[in-house]
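The structure that follows is given in the form of structure tokens.
Left out: one protein chain. Kept in place: all the others.
Chain naming follows the written order as A and B, and within any one chain the residues start at number 1.
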Amino acid sequence: MSQSINPTSKRDNLSFGFPIFLLSESIIFVSFFVTYALLRWKNPNWFPPGVSGLDVPRAAINTVILVASSGVIYLAERALDRHKLIKFRRLWLLTISLGVIFLIGQVIEWRNMPFGLDAGLAGATFYLLTGFHGLHVLTGVILMLYMYFRSLAPGNYSAGHQGVSAVSLFWHFVDIIWIILFLLLYIW
Amino acid sequence: MRTFNTLLLAIWVGVIILASHAMGQQAYSWLPIAAAAEAEPVGHLFSFLVTLGTIVFLGVMGVLVYSILFYRVGNNDKSDAPAIRGNWKLEITWTVIPILLVTWIASYSYTIYQRMNTLGSLPLAHLHVLEAPAYAETDNSKMQSGEHIEVIAKQWSWSFRYPNRNVTSTELHLPVNQPVHLMLQSEDVLHGFYVPNFRIKQDIIPNQTIEFKFTPNRIGQYQLHDSQFSGTYFALMEASVYVDSPEQYSEWLAQAATRSPAPAANPATSEHTQPSAIPLRSHWHTVPPAQPPVVNK
Partner (left out) sequence: MTEISIQTSNEPHQTTWKRYFSFSTDHKVIGVQYLVTAFLFFLIGGLFAMIVRAELLTPQLDVVDRSLYNGLFTMHGTIMIFLWIFPANVGLANYLVPLMIGARETAFPVLNAIAYWLIPVVGILLLFSFFLPSGTAQAGWWSYPPVSIQNPSGHFVNGEFIWLLAVAISGVSSIMGGVNLVTTILQMRAPGMTFFRMPVYVWTTLSAQLLQLFCLPALTGAAILLLFDLSFGTDFFSPFKQGDPVIYQHLFWFYSHPAVYVMALPAFGVFSEVLPVFARKPLFGYKTVAVSSLLISGISTMVWVHHMFASATPNWMRIVFMATSMLVAVPTGIKVFAWTATVWRGKLHFQTPMLFALGGVAMFLFAGITGVMLASLPFDIHVNNTYFVVGHFHYVVFNTVTMAIYAGIYYWFPKITGRMYSEGWGKLHFWLTFIGANLNFFPMHPIGLQGMVRRIASYDPQYTGWNVVASLGAFLLGMSTLPFIANMVSSWMRGRKAPNNPWNATGLEWTTSSPPPIENFEEIPTVTSEPYGYGESHPIPLG
């Protein structure tokens, strides 16, 4: 096919285009963070009456889980680089599990929240930011599951694994966003 | 030939400068009659902008039009023009000149702005949390003299309260040649305070009081228009502004104070209750006009 004459192949395009997309996506988060910061700075009485702050320990546990999963996915990718497919699958499943645990933690936190979406800006920003981030975690988990099933097809990654790298990059992205979110939402 | 061209060019430059100067002088008359101290510097600034703008416009257009007239390709001429790819001296020149021009425009605008500032047209202090509070204090001390008037905007009416005189009105009366302090407030959405003859404008943010200061200096009647889109009847949100002589002003206040307060007539309300006949009606839901203000006059 004449396509092979193309100066770069499609796979290279993915590893180029996807980071660009993520940078672009991060601007949405930046716009939320800036809005949050300005509003919080403006309003000294941030939390609704009777609430002094968010549940930091629980969020801290969740943070550790997400950061750890970022490490695990890195190991998984390295295993794939060395063509250790079995090891890759195990680590990949571990990452997925950590992601799911994180999501479950989020759901528990949402259910035990002392205030709702309509409880002033503290509620609104909390649910919006964690919700929007949670959607990204969910997307990440779904993408990872997809990649996992693709890895079961024989010989699928023999020609490279840009898809896996892209998902793993996405996962690191979700992780970094969470760390900023954790600092802004819980620690401030 | 060369000297002839230089001569032509010199004449052309002269024409541009003369024409631009004339345009700049003309520019004052494109603005509505000036009725506040702040309007005068804005007029000068506009004249300056028009002069420079005309120079730039005629300068570039001259070259374009000349080319269109004289570099038309000949019949059956299939050849290309000389392959001139650039000239770095020229390119640097036309980078540096605009830099100088905009620096000039910006610094002149800044000077004018400072002048309006000392005249007092700037919205002051406590309007925005992002602004340093220290600002507010210094300005409060400046604000002792002059008339304080509360301006209340709501969908879709203006009312003006003279707190010291116990007068509320749908007309804004201002004493001539005295600095006035308006306290701009909105009860619902964004509105904007704009009197073209004063050349000043300020958006009004709900739940904030924006202090706005200027000095009207020409007796007469002017029109205040809401300048920030505020919904369905936005176009009807106007009020009359009277700049009065000191005697007229106190007479008006005294007279108004004697009247008993009553709800004001309001064009938005009447149009809302009695829509006029119009070919294309939408029948869409609209925000009903707020209660008209209760005023002495």
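Here is the rule we go by: a contact is a pair of C-beta atoms (placed from the backbone, for glycine too) under 8 Å apart; a residue touches a chain by one contact, two chains touch by 3 or more.
Bear in mind that the values here come from a model prediction, so they are computed numbers and not experimental data.
Peer 1: What are the shown chains that the left-out chain touches?
Peer 2: A, B
Peer 1: Consider the whole complex, including the chain that is not shown, and state which of A:M113, A:L128 or A:L184 touches that chain.
Peer 2: The one listed residue touching the chain not shown is A:L128.
Peer 1: Of B:V13, B:L190 or B:I219, which sits in contact with the chain we cannot see?
Peer 2: In the full complex, the listed residue that touches the missing chain is B:L190.
Peer 1: Among B:V167, B:I210 or B:V295, which one touches the chain that has been omitted from the display?
Peer 2: B:I210
Peer 1: Of the listed residues B:I16, B:L45 or B:V176, which contacts the missing chain in the full complex?
Peer 2: Result: among the candidates, B:L45 touches the missing chain.
Peer 1: Contacts of chain A with the missing chain: which residues?
Peer 2: So the residues of chain A touching the unseen chain are 1-3, 5-8, 10, 12-13, 16-17, 20-21, 23-32, 34-35, 38-39, 42-43, 117-118, 120-121, 123-125, 128, 132.
Peer 1: Take the complete complex as the reference. Which residues in chain B touch the chain that isn't displayed?
Peer 2: 30-32, 41-42, 45-46, 49, 53, 56-57, 60-61, 63-64, 67-68, 71-74, 77, 79-87, 90-91, 94-95, 98-99, 101-103, 105-106, 109-110, 112-113, 116-117, 122-123, 127-128, 130-131, 188-190, 192, 194, 196-197, 199-203, 205-208, 210, 223, 225-236, 271, 275-276, 278-282, 284-288
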